[in-house]
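Here it is: the structure, laid out below.
Note that one protein chain is taken out, while the other chains of the complex remain in position.
Let's look at chain A:
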Amino acid sequence: MAHSVRRDAPELPDFSLLKRLARDQLIYLLEQLPGRKDLFIEADLMSPLDRIANVTTLKQHDVDKLYKVEHKPIVSTSDQMVRGCFLYPLTNWFLFPDVVNADKAFGRFRRYKIIFSPQKFYACENLLEEQGIFGDVTTDEWSFYLLPLDDDIISLELPEFFRDYFLEGDQRWVRTAGSALHLLHSVYGPFSKVYGIGRCSKMAYESWREQVEEGEQRARQAEIGNVFLIDRDVDLVTPLCSQVVYEGLVDDIFRIKCGCVEFCPDVTSSDKSIKVMLNSQDKVFNEIRNEHFSQVFGFLSQKARNLQTAYDKRSGMNIKQMKTFVSEELKGLKQEHRLLSLHIGASESMMKKKTKQDFQELLKTEHSLLEGFEIRECISYIEEHINRQVSMVESMRLLCLLSLTENGLLPKDYRSLKAQFLQSYGIEHLLTFSNLKQLGLLVEQQPGETLTVMESRVGKLVNDKTAGKLTDAFSSLAKKSNFRALGRRLNLVPKSDEEYDLRVPRDMAYIFSGAYIPLSCKLIEQVLERDGWTGLEEVTRMLNGHEFAVTDARVKTDSQRIILVMFLGGCTFSEISALRFLGREKGIKFIVVTTAITNSARLLESMLDNHA
């Protein structure tokens, strides 16, 4: 891909400040409990904590030992321990282990402090009170909202957001999102324009505004120009597609966790797995992360040749040159060498999995679904997929993709596919189907198209009237994806008869081998181009509305070309790649804030109900 970065591309703000803020607050909280103490960390918080404060830092602040807390009673540890500090995410606040009563049973007295992150709920205290240990522990909150994963990616690390909000209608995290926005606003703001689409976006926006009005305002240099908020359920198709951009593919196959991936032995070609941080610090990765997978190998071999040339320079050197070479370049080269071999290993392993016939066919089916072409064959492909038990999540993904692109399945197909799925993967997926239906991911086509159109219109009227007061969390029941119409209007699916040159991408479709431009990114592009929603009325109507655009006339800023995009419910690496591409084309920089990095597997696994 041509890396023709526009010269005038603005600089991104420095997000390491967010880390520093979080670390300082944590240390302050730890020091509130004086003396040596043990730290118990809830499993979900382990990786994010590691990115904020490492073990050495914690030990410097009187932390003796670190323990991982899982969803089971803690076995009391050393008798030496007199003070314990729990770091707890609000997600699982009702699962707080009852250590204190266990201690009491042993006749031990220890001082405990529970730190909830990112917020403390009054209800937490209530629960402690009900357990009868309210007096024995002190509670506090660690307002750790944002974890910068990379120069342009910030995560709220709330993977449960998607299920909690969109499926369960639990608005717990809306305020958290608002607070996160508030934090960004107070450190990097003020923002001159805020666009958004989706109900959750709107609520998060309102929550943020409220917090702005409550707090004091300081005039400062704006480092972020515009903000775009988008609900995940505006575009569910994109995260369900197979990712073929390098970073996305790594995530699909090896699962990137908190910006860190564990490469298994067959990648590292040694007998142990290696944990690698994947971000822009890794020079090799930085150059291939946004590339279509088919281009990566060529690039890597070129890179390897360059490296060899750099090594070869040695041969013609005198002693002095050699000395400078060793002291200055060699270390960098070695590092690069190590990374290069890792990524080559990774792509080899991916190649093995992905160039096989069935992956090609899978992609072909996906593309047919997106294009709306040869649907019957797709259905029989899916059927075969289910029958052969290739993979439960993959089967479900294809089913959902089919339903989303086709506006629901025909009743006959719906029944037979579901029945076959249950036979294949077990009846517990009856619950999963009920969840998928509720979310509108997998639905039955309503008989009579005209009727549903009427229905959605009436539904819209009702919604508008009561939108402010009543939040019908289950409105998605009547929701339709309208994917075809949207695709036509926004030109999401390029004509398939043209050859798409993946080396020189023309548009964002390259992230899906030229088959589909992600709806979410296309919307962002359109709104930024039009400076609002005018002209997109038809589109927003099909997306169920809730769009807004607010301009703060007071803010005059030079950083108009830095745009913060906040995904409520998660976004994929492919979307980030698409936005980076868009940024390069337009000479703007995107900062992606997301509740979590997601992909099709994570999205669908969160719909499963067998964990309870």
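Here, contacts are C-beta pairs under 8 Å (C-beta built on N, C-alpha and C of every residue); 3 or more make two chains touch, one makes a residue touch a chain; residues count from 1.
Convention: contacts and distances are computed from a predicted model.
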| item | value |
| --- | --- |
| Record-based protein name (UniProt) of the chain missing from this complex, from "Rhotekin a", "Vacuolar protein sorting-associated protein 16 homolog", "Large ribosomal subunit protein mL37" or "Importin subunit beta-1-like" | "Vacuolar protein sorting-associated protein 16 homolog" |
| Candidates A:Leu128, A:Leu183 or A:Met203 - the one touching the absent chain | A:Met203 |
| Listed residues A:Asn126, A:Ser280, A:Ser294 or A:Thr324, member touching the removed chain | A:Asn126 |
| Omitted-chain contact residue, chosen from A:Glu11, A:Glu214, A:Asp312 or A:Glu499 | A:Glu214 |
| Among A:Arg172, A:Lys364, A:Arg484 or A:Arg541, residue touching the chain not depicted | A:Arg172 |
| Contact partner of the left-out chain, one of A:Ser424, A:Gln446 or A:Gln526 | A:Ser424 |
| Missing-chain contacts mapped onto chain A | 94-95, 119, 121-123, 126, 164, 168-172, 174-175, 178, 203, 206-207, 210, 214, 383-384, 387-389, 415-416, 418-420, 422-428, 430-431, 434, 469-474, 609-610, 612 |
